[in-house]
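All protein chains but one are shown in place.
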Amino acid sequence: MHSGLLVMTADMLSNGIDSLIGNTLITQFIMVILEIVAIFAVISVAVIIQVYMERRVCGFIQDRLGPNRVGPFGILQTVADMIKLMSKEDIIPAKAERVLWGITPMLLFIPAALVYAVFPFDDGAIFTDLNIGIFFVLAVMSQSVLMFLIGGFASENKYSFIGGMRAVAQMLSSEIPMAFSIMAVVMVTGSLKMSTIVAAQSGTWFVFIQPLAFIIFIISMTMETNRTPFDLVEGESEIIAGPFTEYSGMRWALFFLAEYTNLLTAAVLTTTLFLGGWQGPVLPGIVWFIIKVFLMIFVFMWIRWTFPRTRIDQMMGFSWKILLPLALFNIIATGIGVYIYNWMY
Amino acid sequence: MQGKGLLTGLSVTIRHFFGKKVTVQYPEEKLPMSETFRGGKLVLDQKKCIGCRLCSMACPNEALDLTVETDENKKRHMKKYIHKSGRCLYCGFCVEACPTKAVTWDKNYAIACYTRTDLTYDAVKSDGRNETHE
Partner (left out) sequence: MTEAVSKVIRTEEYQLSMGPVHPSTHGVLQILLTLDGERVVKAVPCMGYLHRGIEKLMESRNYFQCMPYTDRLDYVSAMNNDFAYCRAVEKLAQLEVPERAQYIRVIMAELNRIASHMIFIGSLAVDVGATTGMIYPFRDRECILDIFNELCGARMTYSYIRIGGVKSDLSVKVIDMINVFLKNLSAMIDEYNDLLTGNEIFQHRLKNTSVITAEQALQLGLTGPMLRASGVNYDLRKDNAYSSYEDFIFDVPLGNSGDNWDRYIVRMKEMRQSAKIVKQALDGLPEGSVMAKVPKVLRPPKGEVYVTTEGPRGEVGYHIISDGTVKPYRVHIRRPSLINLQALDLMCRGYLVGDVVVAMSTIDPILGEVDC
């Protein structure tokens, strides 16, 4: 039944290992390890591509060319930056809470990567198809706020501190409208399972059925990923870099990595929930999936390089007073719609 | 309506995304310098110089250190024309002040150097453009 390219490859691989070792348990174990490695590989490659893309998009929008020196078309620029960051001196502020301060960047990466376990990349290509998939995503994603807070506090820097406080305020206000906008999708599908949500969109994408939810979701996702117009947590003209102010070198690179992983998460989520996931004609599912994800990433970048930043009170007022009521209204409307639909058919 | 401005903004940026780029790719392409460009190093044409010191007198920041020699015919000529470019304001007063137009800019703007001593050079030793003072 599953015909996706990824699944076929995985099956082939597992059959191969199976015939080599002949023990199903060990084969499964190896496959799990391979899958974990695959997730990290996907994330790292995606981040490198995104960073390059962000610079190029930014450059093009600003009438510049962006990086075009290192390697052909500058594609190795990110690699060069990585090398630079890795070779930097590791500076720990004298007054920082060393342990907390040190583990924050690593901890931040965990929730960012964890959500990939439940994303359907292709038909059947999902690591664990939890029956509470979307709920799991929400729960895990909201963990990252803790790291921001810890990092902000542990740095013993007032800018970081303000940034940490802002992170809490912002994530709280973004997560609730986001959850409610997802709720509408869940109501239509009748399932929290990611694969079911995607399957339900084989006819019409949810972006057409739930346009309001889509817009609310995009907006709250920009808040969630700390990107302009809601990049208050690290608003560099105000609080320098927020919680990351004191981080440099490799530690800062981890923050960077988490940030772009989150952006990827945002794009993947939007694709899964509203743009029909891996579904599309002719091309294999994984290709459609990648196209859609990068289209969404482009939209997020386009927004970032166009808009100014909001102020913290405006952002909170906007999300509590406008987004949340809208999302609630959307739920009620969806409820009525679903009821009428069921009643008619 | 709220939100219209946001969309207009997005349309501006997407136009530029596909539009022509304006930057000059420096090492390959170089901007032409104007006739009047003040910058680079000073070049002294020793044949023209009459050793009147008007240039160093016009200099606001004492960036010129001249050594004038009088030869047997009572004719003055420049022995050393030290330009301390670290002090220079690039105002061009020296060039303007010269009655015989003996001193000019070489208009080579890539004059960054590694050490402080490289900033000071002797303009007499040129035609030697870009030569530093040892």
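Note that the chains are named A and B in the order they appear, and that numbering of residues resets to 1 at the start of each chain.
Assume a contact is a pair of C-beta atoms (placed from the backbone, for glycine too) under 8 Å apart; a residue touches a chain by one contact, two chains touch by 3 or more.
For clarity, every value in this text was computed on a predicted model and none was experimentally measured.
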- prompt: Which chains here touch the chain that is missing from view?
  reply: A, B
Residue of A:Q62, A:S142 or A:Q279 in touch with the missing chain, whole complex considered: A:Q62
Statement: Touch assignment to the omitted chain, from A:G133, A:G235 or A:G277, lands on A:G235
- prompt: Of B:K4, B:K74 or B:R116, which one is in contact with the hidden chain?
  reply: B:K4
Statement: Contacts from chain A to the absent chain lie at residues 58, 61-64, 158-159, 162, 165-166, 228-229, 231-232, 235-240, 305-314
- prompt: What is the set of chain B residues that contact the non-displayed chain in the whole complex?
  reply: 2-6, 8-9, 11-13, 16, 22, 34-39, 58-61, 89-93
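The working rule: only the chains that are shown with their structure count from here on.
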Message: Between chain A and chain B, what distance separates the C-alpha centroids? Give it in angstrom.
response: 52
Query: So in the complex, which bits of chain A are touching chain B?
result: 57, 60-65, 68, 302-303, 305-307
- line: Within their complex, chain B touches chain A through residues 6, 9-10, 12-14, 16-23, 25
